[in-house]
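Note that one protein chain of the assembly has been removed; the remaining protein chains are unaltered in position.
Here is chain A:
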Amino acid sequence: MTIRSFSIGVLAALLTLTAWGSFAAPLEVVATSPSMGALARSIGADRTRVTVLASPDRDLHMLQAKPTMIRALRDADLVVAIGAELEIGWLPMAIGSAANPRVLPGQPGYFEAAAQVDLLDVGAPADRAQGDVHPVGNPHVNMDPERMVQIAQALAAQLARLDPAGADTYQANAEHFALAVAQRMPIWQEQLAGAPGAVLYHRDAVYLLDRFNVPLLGTLEEIPGVPPTARHVKALQDQLQGRSGIIIYAPYQSVQAPNRLARELGWEAVSLTLEPPMNAAGSDYLDHIDRWVLALSQPQ
């Protein structure tokens, strides 16, 4: 066998393998959070294999890059992040260390949910005296089901770019997700009509409140990233005395300040995650929103 025919043989074998790989293997999707994982699972269905990096009871902003994350990113075809610098403390480092050029920002293998929708809280001064601010906007877009529908559409398009053969599937699944949200929207709207409002620990559920016109009565953190001060809690108490509402905080936030304010105001303080469970799919995401809607609609 000549070298030439050998080379052609090897090339053909490689091409076959590559082709086989692209048809047979599911897309490896790495989602930073369970909500992004849920979206990827419902859009990608069995054409994707989804790995979620952060669990719902951990603060996405404070997470640290771990070797196992880097391992997962090494073989990823697509990274689905919430974005807008929410994961800045670990994701860029993890992606950089993963030596996988396909998922670098700017590549088709990198997807940021926050980049697909309008953001709230845009244009805060980039001044750390205001705490850990995000001048590009509030990143917690996963708390708004309507925005998640837009994100789902964009994700379907992104998946279709990576896997054109599945384009119809992705599109259909995105529409299915949109439909599921559309079915629940009126129910949520009805439940939340006239809801008295909520005090949050951090401005992390504002997208949900904004969507359903539920008043944000205040945040326990006066400055993002800095624990609530007694003075500020007292000020909130004076301001909200006599009103009704609910206090909601995440599992990784301190319970003392929410409980103190709840005691003083006679409200309930509940702990809710910003994310659905670790292995959530699309309907689990809707159930997650259900839990928030229920909490917001039934204050004392």
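Please note the rule applied: a contact is a pair of C-beta atoms (placed from the backbone, for glycine too) under 8 Å apart; a residue touches a chain by one contact, two chains touch by 3 or more; residues count from 1.
The working rule: contacts and distances are computed from a predicted model.
J.: Between "Outer membrane protein beta-barrel domain-containing protein", "Deoxyribose-phosphate aldolase", "Porin" or "Dipeptide transport system permease protein", which matches the UniProt record of the unshown chain?
T.: Choosing among "Outer membrane protein beta-barrel domain-containing protein", "Deoxyribose-phosphate aldolase", "Porin" or "Dipeptide transport system permease protein", the correct UniProt name is "Porin".
J.: With the missing chain put back, one of A:A45, A:A115, A:A281 or A:L294 would touch it. Which one?
T.: The one listed residue touching the chain not shown is A:A115.
J.: Among A:N213, A:Q241 or A:S254, choose the residue that contacts the chain missing from this document, as touch is defined above.
T.: In the complete complex, the chain left out is touched by residue A:S254.
J.: Per the definition of touch given earlier, which of A:D132, A:E222, A:E264 or A:D287 contacts the omitted chain?
T.: A:D132
J.: Touch as defined at the start, partner being the missing chain; which of A:T48, A:N142, A:Q158 or A:T219 qualifies?
T.: Checking the options A:T48, A:N142, A:Q158 or A:T219, the one contacting the hidden chain is A:Q158.
J.: Just the residue numbers, please: which parts of chain A touch the chain that's not shown?
T.: The missing chain touches chain A at positions 55, 57-58, 62-68, 70-71, 74-75, 81, 83-85, 88-93, 96-101, 104-107, 110-112, 114-119, 126, 128, 131-132, 134-137, 139, 150, 153-154, 157-158, 161, 225-227, 251-254, 278.
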